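Just one protein chain is left out here, and the rest sit where they should.
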Amino acid sequence: MDLFSAVFKDEDDLLKVTRQVRDSGYSIYDIYTPYAVHGLDDAMGLKPSKLSYLCFGFAFLGLIVAILSQYWIGSIDWPINVGGKPFNSLPAYLPVTFELTVLFGGVGIFFAFLFKARLRPGKTAKLVNPHSTDYYFILTIEIKDSSFDSETVLGLCRQNNAVETKIILGNAL
Amino acid sequence: MKQNLLIVLLVILAFILVVLAQQIKINLPGINQGYAPQQPLAFSHRLHSGDLQIDCMYCHSGADKSRHAGIPSENVCMNCHRFVTAGWDKIRIEDERAQKEKRPPQPVVSDELKKLYRAAAFDETQMKFKDKPYSGKPIEWTRVYNLPDFVFFDHRRHVNAGVSCQKCHGAVETMEKVTQVPDLTMGWCVNCHRDVNKGKIPELKGRYASISCTVCHY
Amino acid sequence: MSIYYSILRKPIIAGDKKLKDITDDVIRPLEQKPTLLWWVAFLVSLTVLLIGVIAVTYQIKVGIGTWGLNKTIGWAFDITNFVFWIGIGHAGTLISAILFLFRQRWRTSINRSAEAMTIIAVMCAGIFPLIHMGRPWLFFWVIPYPNLRGSLWVNFRSPLLWDFFAISTYFTISLIFWYLGLIPDMATLRDRAKSKIKKFVYGLMSFGWNGSARIWHHYETTYLMLAALATPLVLSVHSIVSMDFATAVIPGWHSTIFPPYFVAGAIFSGFSMVLTLMIIARKVLHYEEYITIDHIEKMCKIVLVTGGIVALSYGIEIFMAIFFGNQYERFMFINRALGPYAWAFWIMISCNVIFPQLLWIKKIRRNVALVFILSIVVNIGMWFERFVIIVTSLHRDFLPSSWAMYKPTIIEIATLAGSFGLFFTFFLLFARFVPFIAIGEVKGVLKYGKLKKNLTSESSLKANADVTV
Partner (left out) sequence: MAENKSKKYWKGIEELENTPEFRKSLESEFPEEASPEAFLKKAEENGSNFSRRSFLKATGFTVGAAILGACARGPVEKAIPLLNRAEIGVPGKAYWYGSTCHGCVSGCGILVKNRDGRPIKIEGNPRHPLSQGGVCAVGQATVLSLYDSKRLQEPLLNGKPAEWKKIDRAVNDRLKRTNENVYILTETITSPTTRYLIGQFLKRFKNSRHIEYDPVSCSAILAAHKQTHGLRALPHYRFDRAEVIVSFGADFLGTWISPVEFTKDYMKNRNLAEKPPRMSYHVQIEGRLSVTGSNADNRITATSGEFGVLLTYIAEKLEERAGAGNLPLKADLTQTRVAKQTLDKIISKLWSAKGSSLIVCGANDVRLQILVNYINHLLGGYGTTIDLGRPSYQKLGDENKVNELIDKMNRGEVSALFIAGVNPVYSLPNGAEFKEALQKVPFSVAFTEYSDETAEHASIVCPQSHFLESWNDSEPVEGYLSITQPLISRLGLSRTLNECLSAWTGNSATDYALLQDYWKRHVFPLQKKHANFQDLWDRALIDGYVQIKRPAKKASSFNMNAIKNLRLDSAKPSGDFELVLYQKVGILDGRHAQNPWLQELPDPITKVVWDNYVSMAPQTAKRLNLRQGDVVRVSDGNSEMELPVLPQPGQHEKVIAVALGYGRNTTKRFKDIGPDWISKRPTVKEGETVGENAYRFLKWQNGFLHFSSRVNIHPTEKTRIIAQTQTYNSITVPEKLGGERRPLIHETTFKEYKKDPASGNKYKHQILQLWAEDHVYTGHHWAMVIDLNKCTGCSACVISCQAENNVPVVGKDEVYRRRELHWIRIDRYYSGPESDVEVVHQPVMCHHCDHAPCEGVCPVLATLHSDEGINQQIYNRCVGTRYCANNCPYKVRRFNWFSYRKKDEKENLVLNPDVTVRSRGVMEKCSWCVQRIQEAKAEAKRKGVKLADGDIKLACEQSCPADAIVFGDMNDPQSRISKLIHHPRHYNMLEEMNFKPTVGYLTLVRNKE
């Protein structure tokens, strides 16, 4: 698939052009920005990330694991009289339970994110423009068969202070 | 795709390692299960305890009285070996040969027993003790069952409770060379105590085996 | 064309910067050869660290007896240092997580370094529970793993075990959180790097980040989630640390007010440490436009508030001790104030309660030199707070026959120094190899407090560079 790419220098321009491009019915392939541009997901029409549910799931798993394992160790596997306290000292289990909840949730979502974003150590980044991680904002639009009107798109870009536009043949990304 | 393949390979490798480790019985550090050192005197438990049916407590006489079962002192060995100097088969061969050659049979002394006689200062040719009985160097056995110094195992309590020797030491009466049968980990001890309390060990039903720390550690 | 500035909100970043300027400014120290100052600081820190390493090695080889502890006072410098460093660590998480949740945009200038400080401080802290053990080589026994002892597990009722879980979780989450923030910056560095080695290393560390908005989208959720997890975590960690004392029976330890009191104290000391570091860093690394005087003033206000909570806690503790009617408890506080360790108590009171009151004065808050001194004063005070809590409670508890005194040995002092050596060594390495300011985040707030108008126009930038509200 071919891509059309345009480079912008300002986030406001980018936001504007993104909305316009989308309104015009073109499908945005992706946008590359040096930082998280506020409102861009809205402009792109991205649905809220589901990672938060996953995070809850992991945390809940941590909670269950912590409570069950502490209960099992303290009351079933080897009940031991420690200072006359009950075998199942539930209040005393809270700190560890909490910590494991957080640990599972945090580590879980981090790896879930890496998985979802297909990031891993040593992966080669696919860049449209080497400055997109510094000061350029790059909009890429899918060129789908004949419905792609390069003139209109180019016009929108120019109108919004695009620094540079180009067409990437074949999906090099 | 490549990534997934790698993961799958790693899992398989780990599995193989675990299975392999179980197969060749690699002991964790500090565990000497299967330890069967060469003893200075090739004493056969199979012969004495198995074939001849000598009671364990005849030699290990401290087992029901003391913490230590004890290695028999040489005078215990000499109770029999003052008279028995070699295996019956060897003696018979000599007897037969002597009969054939029409001469009095020579005393037959096995090589292993010579070590004992040396220690006991026993003159096997005369079949009597030398001037100073038991003045030799005692036999230095190699301990097979070693517990750390902070563990106080009491034979007396177990023997008097009716735990058979074989329960812990395995079928010693079949062993030519004594081997450490259990792993002697704390878990091994504790789990047996737990089984006793749960009534899982028929001969010890109704008994209570404490698993408090100070049963062994003090 | 003119630029309008918001009346309500001041810009976070002073001066008019373009995106590239930010990258250039932040990365400059990384791309240059280290300065003489850096080398001097680094070598000094490393030497102090080495002294600490020697002291700890000696102590582990010979025994805990090389510390000044005794049968009555089983903890002193070790746990004091532990709590102190954990407390220091709290500011970083607070800045990165809690201020994030509260949408405090000014945090972006300092969160990277504060988080790094957290991680290094937690490392410093984590050493102490390890080396304070009589047999540190058996530390892994605090981990509940299945074993051949039957399995003999661990005691989930012990606050020290909670500590182990809290600190390892805290360290892990802080590291993840910090690293997550670092990934986009690593990508920036990678794409700017000229040498092959740098490209490779930064490439490895940037995980293949390319700034895709779709990833940014998940990234922000992840960041938010981590912030949401780290917020209660940071509160729990010092609460749990405080439970080392609160769940004990010793008068002066056995106190339900400890968790919030310790958390406030931790933030108090942590922010002071952040202030200390930032004031040095902005000067040395020329980050005055990023870490502005407004930043410092804001942090001063937090110090003031948390200091107030700490002072209140002191007051409540003393009030409870005197009016609760437990004679051991009452004696403990009288003894703290008037007994043999009164000097430590009064250092604590003056450094933590009296001197920070100067921060009510705006002029002082905006006087960098004074704030710097005060930040160090607070840190000294907070170290003594832990010393007072630990040592004065232990040294005279229930039975007068066992009352004893504590005096640190040279080994303990060297160990304390060594922990500072470790802290500064790592911090200097951090400042050298990792962007000190979160580039990606600062870029995001570049326009904060400025009307969205033609910021890219270079002429207008020049014309209005000095305008402030």
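As written, the chains take the letters A, B and C, and residue 1 is the first residue of each chain.
The rule we apply is simple: contacts are C-beta pairs under 8 Å (C-beta built on N, C-alpha and C of every residue); 3 or more make two chains touch, one makes a residue touch a chain.
Nothing here was measured: the structure is a model prediction, and the numbers come from that model.
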item	value
Chains on display which the left-out chain touches in the complete complex	A, B, C
Hidden partner chain, touching residue among C:K301, C:R330 or C:R432	C:R330
Touch criterion as defined above, residue of B:D55, B:D123 or B:D154 at the omitted chain	B:D154
Among C:K71, C:K196 or C:K363, the residue in touch with the chain that has been omitted	C:K71
Option from C:L204, C:A227 or C:A248 whose C-beta touches the chain left out	C:A248
Residue ranges of subunit B at the interface with the undisplayed chain	30, 32, 35, 37, 61-62, 64-68, 70-76, 119-120, 132-136, 138-143, 146, 148-150, 152, 154, 156-157, 160-161, 210, 212-215, 217-218
Hidden partner chain, residues of subunit C it touches	58, 62-66, 68-75, 129, 132-136, 138-139, 141-142, 152-155, 157-161, 164, 244, 247-250, 327, 330-331, 334-335, 338-339, 394, 396-405, 409-411
Residue numbers in subunit A that touch the chain omitted from display	80-87
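Here is the rule we go by: only the chains that are shown with their structure count from here on.
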item	value
Taking each chain's C-alpha mean as its centre, the one farthest from subunit A	B
Chain centre separation in whole Å, for subunit C relative to subunit B (CA means)	61
Centre distance in Å when subunit A and subunit B are each reduced to the mean of their C-alpha atoms	66
Length of the line joining the C-alpha centres of subunit A and subunit C, rounded to whole Å	28
Multi-chain contact sites of subunit B, meaning residues that touch two or more partners	none
Residues of subunit C whose C-beta touches two or more other chains	150-152
Interface residues, subunit C side, partner subunit B - complex	147-152
Subunit C partner contacts - residues on subunit A that touch it in the complex	9-12, 30-38, 40-41, 44, 46, 48-49, 51-52, 55, 59, 69-70, 73-74, 77-78, 82-83, 85, 89, 92-93, 95-96, 98-100, 102-103, 105-107, 109-110, 112-114, 116-127, 130-135, 161
Of subunit C, residues touching subunit A in the complex	18-20, 23, 144, 150-153, 155-157, 159, 161-162, 165-166, 168-169, 172-173, 176-177, 180, 183-184, 187-188, 190-192, 203-222, 224-226, 229-230, 232-233, 236, 240, 243, 439-441, 443-444, 447, 452, 455-456
